[in-house]
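For this depiction, one protein chain was excluded, whereas all remaining protein chains were kept in their positions.
Moving on, here comes subunit A:
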Amino acid sequence: MALKGLDIFKLTPKTNCKDCGNPTCMAFAMKVAQGAVSIDKCPHMSADALAKLSEATEPPMKTISIGEHKLGGETVMLRHEKTLVNKNLFSLYVCADMADADIDAKIAEAVKVDYERISERMYVETIFVNVEETQTADRGIAVAKKAAATGRDLILRCTKPELAKEIAAAVPVKVLVGANASNYEALNAVATEKGLVLGVSGKDLGELHDTIEKLEAAGNKNLIIYLGGTSIKEAFAAAVQIRRAALKDEDRTFGYPAIVNLERLAPGDDNLQASLASLFTLRYGSILVMGRMTYADALPLYGLRQNIFTDPQKPMKVEPGIYPINGAGENAVCAVTVDFALTYFVVSGEMERSGVPVNLLISDAGGYSVLTSWAAGKFSAGSIAKFIEEQQIESKIKSRTLILPGKVAVLKGEVEAKLPGWNIVVGPNEAIQLVRFLKDYK
C-alpha cells in the first residue's frame, strides 16, 4: 500500500531547504506520495527514515522464486480487479515411508503428463518429498534422488534440522518445508546456508504469524507458508485469511505465497483432491500438492489455471490469416473460424489429428468464440465475405469449398449469397467431430 503524503512528510527533515526543487518539505512529500518524484531527490533524508519508507513501499505480497517459476507478488484478491500475475504450481506428493515401487510408479505416472495447451507447457512443476523425523538420512536421500532425477524442482519437507541438512547437502532441493515455532532457528540456518526457500507452518494462524515475524527479524524473507496437516475447512480459512491480511489489511508478515498439501487434507481421495485443487486455484493456494497427477486431473486443472491467470485486459487472440494445416496447398478445402486463441487451438488441433490438409481461415472476430462473436455481430456472412476478399483468398487458393462451424449453420444461406461460386458446407458443432467429418468428406 502506498504511503499517504502526510506520513512521508513526517519522515522528512522538515527544514524546507528547497534542495529538492520544491518550495516545502510538505510539497515534496505530496509529490512522492503521488509517485511523481522519487524519495532520493531529497539529499537530507535520514537512513532510518529511508528504511521505514522502503519497508512501507514494499509490495504487499512478496514474489518468491522457485527454480524458474515465480510465486506470489499478487496485488488484488480477484482477477477482475486488475489481474493475477503468478499462476499456481502443482506438485506431486511422495513420502520416504512409502514403498519404493509405489514411489516409482507415482513419479512415472506424473511425469507422463506433459503437453502443450495454447503455447503453455502443462506438467507437474515440482515434487514434494516428505521425510518424517523417524527416517534415516540415507532413506531420505534415496527418495529425494528419485524425485530429483525427473528434473522437476524439489520441495523437501523435513522438520528435523540435522536430517534436512544432510539431505539438502546430497540432493538439489529448492524449498525446505518444516519450520515451526520450536525448530525455526535451526531450520532457518539450514535453509539460508543453502539459499533455499523456507516453508513455515504453525498450529494456528497466531503461531504461524509469530514464527514468520521471528524469521523476518532474523533476516529471512525468502519464505513460503505451508498449510498441511489441518482440516479442509481450516486450510481453506487459513489460505483466505492469510491473503486477505496481506492484501487488504497491509499485514506484510503474511505477504507470502502458500503451499497447500491436498494429499494430507484428503488422503487417497483423488476426486476430492482434484475438487480442492480447483478451489485453491481460485482461492489463494500457490503450490498445490497432490497425491497423484494423471491426465484426468491435469486436463481440467491446468485448463482452469490457464483461464484464471489470463490478463482480463488482453483478449487471447491469434492473427487473422490463412493457416495451412497438414501441408495444405492451393487445392485443399477451406474452413473458417474466429481469432479467439482457444478456438484456434482446439480447432487446429483436431484438424491436425485428422491428417486431412485444410486451409484454416482465421477471420478477425474481436478475439471472441464462435457463438460469442456471432452474437456480437463480429462473425457474420458479411465479415466472412469481407475477409475472403481482403485476404485475396480467391487468387491464393483454388478450392472453392468452405466449411462453416456447425454452431453458425444459420449463416449458410447468407454466405452462399455473398460468395457466388463457392460450395458452402456446414461442419460439425464441436471440433472433436472434425476428425471423422474431414476424413469422410475427403
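As a working rule, a contact is a pair of C-beta atoms (placed from the backbone, for glycine too) under 8 Å apart; a residue touches a chain by one contact, two chains touch by 3 or more; residues count from 1.
In this text, contacts and distances are computed from a predicted model.
The listed choices are "Carbon monoxide dehydrogenase", "DNA repair protein RecO", "Acetyl-CoA decarbonylase/synthase complex subunit delta" or "Fluoride-specific ion channel FluC"; the UniProt protein name belonging to the chain that is not shown reads "Acetyl-CoA decarbonylase/synthase complex subunit delta". Of the candidate positions A:I232, A:I322 or A:V426, contact with the unshown chain belongs to A:I232.
Contact with the chain not shown here comes from a single listed residue; of A:L342, A:L361 or A:V415, that residue is A:L342. From the options A:V111, A:A170 or A:L272, the residue with contact to the chain not on display is A:L272.
From the options A:V111, A:A186, A:I308 or A:I322, the residue with contact to the chain not on display is A:I308.
Seen across the whole complex, the unshown chain contacts subunit A at 78-80, 112, 117, 205-206, 208-210, 213, 231-233, 236-237, 240-241, 244-245, 249, 251, 253-254, 269, 271-272, 274-279, 281-283, 294-297, 299-304, 306-308, 310, 312, 342, 346, 350, 369, 375, 430-432.
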